[in-house]
Structures are given as structure tokens and as C-alpha cells.
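Omission of a single protein chain aside, the complex is shown with its protein chains in their original locations.
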């Protein structure tokens, strides 16, 4: 379904040059934006979406800038605003739409919904709703990778609010003691639902928590995908070299309500305005034009292509049937 | 039952001079040592103790140096090696022995055992077994004290190992965000059961975790009761002034197995020898003699007095009956 | 004007906060935002930040802090954003709160409010019925109102109760049901079931949202001249065994109904209570209509197949009636 190969180099970016990296990142940021816009602003309002909608508008650089660094055998634990991590891995937009519509074509066959997507064949582990529950699980995955003497690492994503949870602490502490190959990627988007970060923690940065685990940290402009990518590269190299976990804090902003039904009146207006100017896609496009990495026409073609792909994907998903009620009882246990 | 008043000034030490503080601390350190020695080394071996035995031998300076700073309305959350915090508050050695023997005279009337002692009239909250579970509860107590506009504070005790628990993190984070009046007192005794601190956490000190909550920390020689007292005074003043929580890490050593049935073969022998030289009681007595705060005869008299008190207390506890089985069903709920 | 179930809870909270300065609220996004379901909208403006406390995402700290404050003489009302997250504060509830009084005579007068239940396409983590994790834990009380009247009366009783109470409010009822409430203050006692409909042929014993399913089924069965009695438990712990057994004695046939999954569900406790108490009065097997033993599925056709409904009840009730 995806025609991404035409525009996106099929290799990981680990060894690519800057123009190539930029092009790859732009593609996935735009794809994520288009997929989520379609869900939140169109399908949801048309009543075609089942359940809640959580999107990462404005935060696309975080998942894109890091997930493009992953080898296929690296294990990804995306959170609920990291759509690009799924897309980069090969989850198709069609599967995503079908997931949001409760169809069998969705990643979880209608059993679960929205961002609860995982696929062991793609080395993606699904979140559960409880914030930070994935963090100890990620440590376990890393433990297995190390035991299997594989040189692979784990990418573990979460928001600022998730760092308040006990599981976050236990997971980081255990990974640190065991020096496990985990890259922690925090999207600090200033809010957890309606709660601003200053009511969530009393340190200035999530990165200030790294020393509690004796692990290196880095704070990066989370709306600059190339900066995220650069910092991510350092984090990945650290983990892959067997030096233990690394915590990357990406400062960004949630350019939407907590979910589709939240108008987010609690966010002061000036913040929307300020962060709108820092939109990661606009910024990357400007940079690409400046550097001669892409022409206006190429950018237009990219957007048109993505819209086309997404149109197709929506159509595909709408044709996907609802699950057969007979499947209700399946897969609670291994079939005997 | 206690004749402590004869030798111990009845006031808190907040405003006392050094000799007075030393005398008071010595009394309670010796009392704790004697009570616990009697339990672990005599009654336990005689088969008179019900269930497990956890003592704070060698760590007495931690609970003594801090708990003497508490006003009667301050709320104490002692952990399982903080016997002195109970004794200073007015729990009698007789109640402690009865508790350990499962008698009605115990603090929990036979319903619970060993260090699970609490008494709301004395503003002592009982631990449950799960390490660090008291930490969020302590935050709640502090929340209440602040709401009641009382100038009282909370003393919350735990070991190095407890800081690995999610509850510890959630409790400190919440208290820090709310700037609650809690003094956290960590006895870092180098081990959690058989696990040395380096397998428990990958930062060098528990205090390295303070910045994760934006709270001040202090590391103190936990075997020097006067140093603990001094640091404790700063912590208490900070909390009482409404400046929020304070984390005090007392470096010490557990001069015993994890519990009475643990020979602690996993502890390298040289550590026992090194720490034996730093015994907090011996050190304080030397200091008192040097400073002229006590004569040898006075010290002997103190020990004799404590032994006498403890003999009496054991006798009292042994006379306390076992609970009536009819009480089994009482107090699950408020009687209606 | 009729009051919704949600509004009834809100009123109950409001009245108790006005009545007793020791009552305070604590939870995620409950102050400025007014809570995920807006139950506490307007409370911080009225009662201030000291009594409406927004917390970090820390369910264990929310419950733990509620315990601590309640030990010190306050009455905490904690909100779980969804009842599914109560598992993140589980140890504090079942080991700390539940056992304080028994162990050391320390009362913990707190309430945990937890929006629970399915039918809203919430999927496996926004639809659970967690009551049985708590019904098996001595020292706790568990309340599951089905009507707006009871929701208000029971939240007030829960707040005044001197033991820890888990208050499971059904999300599916929040805005779906309304009724006129008495203008004067009232409470509904914890531990007392209610006969939601009288009948002599068969008893359906249920609670929460399923009370409405039972009533719908009873209405249709009446057209077939099967007179069903519907018992709304209202409180699951302590269980009103007397009312349950009296209804069974009267009708001699019992159908147990719950939205929760089958194995280990409330129906088990009821079945055991009935056979050990009114065995001789029963004229047929005790039967169950429940959700099957699966997680709560997300997609509408699956969730519909998962949830008990009037048809499923009617079918079983007819069979039992003819037995």
C-alpha cells in the first residue's frame, strides 16, 4: 500500500547524509500529520471513529527523529502520541484507520482500539492504557535481547506526565542497575491532560531525573527533527555500545486537546501562538528549501502523494469488515 | 513504667544544649539496643517470639538523632529498624515485648506483630510490610496537617532498598509538587536483605535522587548521633518553615542479618569489622566522656537502669495474656 | 427538573463538602479541568485548591495520600480517572487502607470514586468492572449505585462512613438516566439492597447498570405473565444477604446477573450464600447471566456480544421459569 520507497531511502538513517535524513523525516512527519488529521478532524467528526482519539500534532519530530534510527530488530515501545514509530516500522495507514474504526483490518482485529497497536513480527510492543506501564516491560525486552546476545536495543517512549508513575521509576532503576540497552525518549509536551508540567513534578526538566538512575541525559528541541535525530544517534550509539540506558528529553508542545473531545481551554492562548511558529514540519521544510534539499514543487508533490495514500488507506479501512462476534471468545488463551 | 525522666530531659531537644542532647540520645540508643538485643538474642532463641525479628543494631543513631526533634503533634512514620522512634514517642518496652510475643498487651493487641506498631494517639502511623508503602501515606498526613493549618510536620523513615519502589517515587514527587512538610530520613545501611546497594540502584547515594524532586538533600554520618541530630534540625526547620520536603540520607550499616534467621554470609567479613569500630553508642559514650558530659559511673548507672527497666518490661509482657479468640472478628469495620 | 446520575454524584459531593470542612477531593485533572467526566467541575472555584487537589499521574500516591489524610482526621474522596487505573494503587487499597482498623484500630474514612463499566466502546482498559478485586478484601466496603437517587444518597453515606469505601459509578449511566430527586438532603444506607421491582415467579439479583437490563427484561417477561422480582444490591460489601435470601425464598428461583465477567464474579458469592441459606426454598438451579471470560473487547459488535442484555436475560429467565 505504501509508496514510501519512491521518496524515502529504504535504509535506516544511521549512515545516511543530511539531505537524505531530512527527506525521510519529512515524509514520515507529514504522513503522521495527515493520518492523524484525517482521524481527528474528519473521521471523528463524521462519527466513524470508535472510542477516543489521541494525536501527536506538533510533536511529530519526536517519534520520527528517533524511530528512523531503529534497526528492524530493535524493539519499539511507542506511546500514544508516537504514530510515526508505527508507520516507520511498516504498520500501514490503512491498518491504523481500520484500528480506529474497530475493523478486523486494524492491528488488533477489533479487539483493542486507537493507539493500542503492537505487532511482534514488527518488534513493536503495544502500550496498555496505564501510563508508563511499558517502561518495566521495555527493560525486560532489553534483558532478553542482551541474553540472546543480540546487538539490538529498545526504544521506549513516554510523556512528561508518565514520569510521575511508580512504574516509570521502577523500570528506569532496574534498567540502569542492569545497564540494559534502552533509549528512553520523553516527549515533554508541557501538559499531561490538563495538568501543566509544574503541577506534575517540581524539577525543571524530566532530564533532571536521570542522575537518580546514574544515566546520561540530553535535552533537545523536540520540534527540530534533525536535532532530535542527532541526539537520538548519540543515545542509540550509547545503548548499542553496551553502556546502558540513555534518557532523551524532547521539549515540544501538544498542539491539540488531550483527546478529540477536549477543547483544552486550560492552555493559555499565547502558548498556542508561540508553539505554532515552531511547527516541526514547517521548520523542516524551510530548512530543506534553504539548503537546497528540496524544491517547492517536490514538497508539493510529497504532500499530494501522502494525501493520495491516505485517501486510499481510508477507503481500504472502510471496506474492512467489523469483526465476527464469534471471535469474541478467541485468543484469551492459547488454543488447545 | 519508664523511669526515663530521671536521666532524660522531658523536653524535645530542639532547644537543648549539647550535653543534654547527648544524654537524651544516649538513653534512647541504649534502650533501643537493649530492647532489640533482648528480643533477637534472648527471647527469639528461647522460642518466645512469634514470627520474624528485624532489628536496627548499629543504626540506632538514625531514629534517635531525628525522632528526638519531633514535637508531640508531629506525625512519625517509623520503618522496621526505627524502634527508637516508637520508644521516644512513649511506646513502652513492655508493649514492644508483648507485641513481639503476640500478647494483648502489644501495641496491636495481637492482631499484628513485630515492628508493625502504630498508635494514632501518639501520632505514630504503623508501616505495612510492603516497603515504601508509607511514603505516599506520609504525604497525605502532611497534606492534612497543612490543611488544618497546624505547624506540624511529618517524619518519614525508610531504607535504601525501599527507594527502588514505585511508591517511594510517587510519594516524594507528590509531596514535592505540593511542597508538603515532610522530612524523609533514609537509613542507607548498604543492604536490602541480601542485596547490596550497588545492585539496588546505580547512583552513588540515595541523596542523588533528591534533584529528581527538586528537594534539598543532605548526607550525614548515620553512626554519629549528634551529626544526625544537627542535620535533622536543619531538615525539620526547612519543613516547618513551609519550604517543602527535605531528604536526609544517613550512611550506616546493619550490624545483624536481615532478620533473626539470616546469618548474612553474603556480607564480606571486613565490613563487619570496619563498622563495628563505628558503633554509634560507643562513639557517643567516648564523646561524652571526652567532653565531660558524663562520667564512667554515670554511664554504668545508665546501662544498669536500662537493663532493669527492660527486665521489668519483659516480665510484664510475659504476664500479658494471649488475645481471646473471640476478638478475631472484631474491628474489621467500625462496630454498628 | 430531573437530575442525571452524574449530576446526582456531583450534588452529593457538593453537599458533603459544604456540610463538613474535613471532606476534600483528590485526583488527576479534577480541579481546573473538573475531572475527565466533569463530575467536579466548579468545585475548585467554590472550595479552593486545598480541598480540591490536582495530583500527578500517581494512583498509588492518590490512594496513599488519601489514607494519610484520613488517618489525620480528614475525609478524602479520591477520584480514579477510570476505574481501570485502580490497579495502579492496588496495594495501598487492599493492604494499607483495608487493614488499618483491624491491625491497629486506626479508622480510614476515605472514599475512592471509580468510573467503571462498559458499553461506551472504551476497550479493554476503559470499560472494566473491577469490583471483585475488592469484594474479596475484608475491611473494604464496595458500593455500586444504579440510580441517580442512590448515587447521591450513597456517595453521601460513603463519605460519612468511617471505613474505606470503593464507589463504582457506572460511566454508561452518567448521562443516560435521570430522575427527580428530593429537594431536602437524604442519604442511602450502605449495606442495604433494594427491591427494584416486585414479583413472585423469579428473582433477578443484580447491581449497577444491569439493574436497568433486569428491569427491561422484567417488563417484557411480564407480558408473558412471568412476574420477575428485581433485587438491586446497591452495596456488594457488606452484602445484604438477608434481602437476597428473602427474595429467593419468596420466588424460589434465582437468576444472577452482572456485567462483570463470569468466573470469580459476584454471582458466585450470591450462589454460595443462597445454597447455604435457603437451599430448601429453591425450586430450580441458580443460573447466571454475565459477560464471558474475556477482556472487554473494543469493536462495537464484539462489545455487544460481550455485554449481557435483556434478550440474554429473558432467554435464561424463561428457561428457569419453566424448569
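Per-chain numbering from 1; labels A, B and C assigned in written order.
Definition applied: a residue touches a chain if its C-beta (ideal position, glycine included) is under 8 Å from a C-beta of that chain, and two chains touch if they have at least 3 such contacts.
None of the values given here were measured: they were computed from a predicted structure.
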{"item": "Among the chains presented, those that the missing one touches", "value": "A, B, C"}
{"item": "Options B:29, B:55, B:201 or B:250, residue touching the unrepresented chain", "value": "B:201"}
{"item": "Candidates A:85, A:141 or A:281 - the one touching the absent chain", "value": "A:141"}
{"item": "Chain not shown: contacting residue from A:204, A:241 or A:332", "value": "A:332"}
{"item": "Sole residue of B:78, B:94 or B:113 that reaches the chain not shown, by the stated touch rule", "value": "B:113"}
{"item": "In chain A, positions touching the absent partner", "value": "75, 107-109, 111-112, 116-120, 125-126, 128-130, 133, 135-148, 166-167, 170-171, 173-174, 177-178, 331-334"}
{"item": "Interface with the undisplayed chain - residues on chain B", "value": "50-52, 102-103, 108, 110-114, 116, 128-132, 161-162, 164-167, 192-195, 199-201, 266, 322-325, 327-329, 332"}
{"item": "Touching residues on chain C - with respect to the absent chain", "value": "84-85, 87-88, 90-91, 94-95, 98-99, 102-103, 124-125, 132-133, 135-139, 237, 239, 256, 260-261, 263-265, 267-272, 275-277, 279-280, 284-288, 293-295, 297"}
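Quick note on the criterion: only the chains that are shown with their structure count from here on.
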{"item": "Centroid comparison with chain C (C-alpha atoms), farthest chain", "value": "B"}
{"item": "For chain A paired with chain B, centre-to-centre distance based on mean C-alpha positions, whole Å", "value": "47"}
{"item": "Centre-to-centre distance between chain C and chain A (centres being mean Cα positions), rounded to whole Å", "value": "37"}
{"item": "Centre-of-Cα separation between chain C and chain B, whole angstrom", "value": "41"}
{"item": "Shared interface positions of chain B, touching two or more other chains", "value": "166-167, 170, 173-174, 177"}
{"item": "Touching two or more other chains - residues of chain C", "value": "56, 58, 60-61"}
